[in-house]
Every structure is written in structure tokens, then in C-alpha cells.
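Removed: one protein chain of the complex. Kept in place: all other protein chains.
Labels run A and B following the written order; every chain starts at residue 1.
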């Protein structure tokens, strides 16, 4: 199953928990796993507490790890200004896998599934959800 | 299956390899995967060589990535002093998935499965282990 989202470009963090839960529900799987994967090399998926402060803190930290104004070899060839987007995505990673229990994601109370738009421009994204179990 | 652990608060790194192996053994699965997931947004799971030097080096590196004394918007609302814990957890991630071969985790010789307590205070944690295969 695929989830479609429209992003605004960095730093955009989108809570996809409800959409993933809907996919899990539709599969009818009661116990197993849900894999969430982003095709593309300038986005990432992870979990976090989705509250306004952290929506600023996480991008601020990524700016420390891979500053947007640093020099990137990628940009010398492609001139698209998103070298930092690529390296951030590679470090955070394109996939997470979450247990399904009693037909729902086994998340913590304050834990949401998020897509991180790391690219510099708005994008139409497809997130792939694969559920296995019984 | 769930693993229960008691942590001391950061920087606490706990070797959960034996507990995960026990779960794998109890499922009877010979070949497949074991997904390890932490519900919550201030802890993470990964693998590492569990030796005393690295138990200091990894927290030191995380202090460079997201300093505990930096300013976090999260704390301006919640005043719980763990903004750095949240962003570190989001970057490392809540899940890893390890192959099962011949009824055991297919780890490297010097590779252990670890839970990283990134929160500032002691916590009772549940780690969720899901095995699939045959």
C-alpha cells in the first residue's frame, strides 16, 4: 500500500501515523510488523513526539550535523543546492519497521511516525507501507 | 514478545542481546527476521561492540551532535530538560531488524544489540521483539 503526501520543502516534518494506521487496519493483520519506506534519497522516516518545539529542534540539530551553507561536492555537479539534504537522509535512513499488536501500531503514547522532507523544494511523495504477519 | 528493562537515565547503554536471543529461541523460528522496537521517543536501539570505551565514546559523540546544554524549543514548553534526548532518538531511530539463521541472531562476533537510554531520568522500558519466518 502507498501513502501520498504533499510537502513544502525543508524543514517540513509530517505526521503520517494515522495514514499508516489506516493501512494496517485495512490489511486485517493482528500481529506482525509494518515497514515504512520512502523511495527517494532526500527524505527520511523516523518516529518522534510531534509537538511544535521539536519540529524546530530536529531541523536545528540536522543543521549542526550537515549545515545547509557548507560546501558539498554534489552541488558542484548538479547545482540543485540540496547536498545537505542527501547526506542527512542517508544518515537518518529511509526505513523503519514497527510492530503490529492487536491490529494497531505498537507505538509509545507520545510517539508518532513522521516523514522528514529534507529536500529544499516542495515534493509529492509516496510512502510505501508493507505489513506482514497474521 | 516484550523485554522489560530498568534504566538509570543518560548515558545508559544496555546490552539486550541475550534477552532478544531468548525470545528468538522461544518462537522456534529457524530462518527469518527479528524486529526490535522501542515504544517511546527518548530511547533508541542499535548495535555496537559492547565494551567500556565505546560506552563513553558513543555518548560523547551524541553530545557533539545534540549538546545537552544547547537551547531547545521543546524545553520552553515542557521544562523537562530532555530536548536533546528527543532529537538524538529521532536521528538514531526506534527500530532495527536482524536476520535469524539456524534459530539464532546472525550478528557479527563483536556486535551486540543495545538499548540506548537517552532520557535524562531512570525509566522502566518495554522493548518489543517480533520474529517472522519459519
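One rule holds in what follows: a contact is a pair of C-beta atoms (placed from the backbone, for glycine too) under 8 Å apart; a residue touches a chain by one contact, two chains touch by 3 or more.
Only a predicted model underlies this, so the values are computations on that prediction, with no experimental measurement involved.
For subunit A, the residues touching the absent chain in the complete assembly are 35, 37-41, 65-66, 72-78, 83, 86-87, 89-91, 93-95, 97, 128, 130, 132.
Where subunit B meets the omitted chain, the residues involved are 31-33, 46-49, 51-54, 56-58, 61-62, 64-65, 91-93, 96-101, 106-108, 110-111, 114, 132-133.
Assume only the chains that are shown with their structure count from here on.
Centre-to-centre separation of subunit A and subunit B, using mean CA positions: 19 Å.
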